[in-house]
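Here is the structure we will look at, set down as structure tokens.
What you see is the complex with one protein chain gone and the rest in place.
On to subunit A.
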């Protein structure tokens, strides 16, 4: 390796980078022939860091920087390389040796280059790169995934108007990447602050993807060998939790944003007001659509789980993530004046109740109703939620299941109400003798 290094040192930044890639290819191809899982030793990694990510080895040495033009050339070379590399395994190994975070200072330039590479691949539609990136997203800690997601969102949603169409097209090229992208985006935009509300372009993109084919959500789950216990700190298998969070929190988060912009003294002029309110309305429709898709996917899930023999063993919607979601809703509804935001609170709670109910019924959420009751006890009152957390009398229909789990979705104790079919006015009927004040949902 050191003789290679010496020869590389004499070259200019771009050709040295090219050279490194070339040597790396030879190295891993030969390794893979010898062993199915090659050992990635220190030598090639160091070379990469020095000549591809420009981290100076000697202290005080002036860092060789690629000019933006050279960088673009390099990106093109890499895209072409991955495109032309026919062996899947070599491609994977090289990709991960290039871009797996090492926890050193090269990580920043590593991530920057990865962002540009993936962005480039999206633009010029290099499927192999996208597939590699999808795998990378699966095997990399969530913090780095979020950075990649942000880079892509910046490039395609913020920078170039209209370029979202380019991103949209990759749905057909690499659904796998789309799925992972959605997961990382939902991890990034958790609506915890105004900045973390997804841009409307992005939202529209994702909704259009999912609405077109809700199974997109499950692609990673279905195509991955599942270990029963998911590793911590990585992206989840499906974006389900994140999407539920979006749908549930969205009404409250948008309301908060509107309130903040009003109280900031930015009295919006009329046109801006109209356009934002129009945009908001569009968003609400999108979230509605998204919610419906999520519920549909959840209902689909039971079959897949049973197929994989994971029913009751794998919580795709972990209870641990439901708890903070409920707390967030609680805090948000406290924050917003309940008098002003009653409609939004109601909507959020309805969606929460629906999601919880369906998730529990499909076996995605593994918990008892008692757990739910304690978690949800402090939420504002909502009829549907109350109904969900009190639940029907336990029927241990499934012997295989531990008691307390409610598997059936298709035989709910109450008819599953479709939202649009609701009466225009709430019917307030109070039936005495019930153990809890029962009001039919609106």
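Operating definition for what follows: a residue touches a chain if its C-beta (ideal position, glycine included) is under 8 Å from a C-beta of that chain, and two chains touch if they have at least 3 such contacts; residues count from 1.
FYI, contacts and distances are computed from a predicted model.
Its UniProt record calls the unshown chain "Integrator complex subunit 5", which is the correct pick from "Trafficking protein particle complex subunit", "Small ribosomal subunit protein bS16m", "Sister chromatid cohesion protein DCC1" or "Integrator complex subunit 5". Summary of contacts with the chain left out: across A:15, A:158 or A:377, the touching residue is A:158. Touching the chain that is not shown, out of A:32, A:123 or A:146: A:123 (per the contact rule at the top).
Listed by residue number, the positions of subunit A touching the unshown chain are 67-69, 71-73, 75-76, 115-117, 119-120, 123-125, 154-156, 158-163, 165-166, 169.
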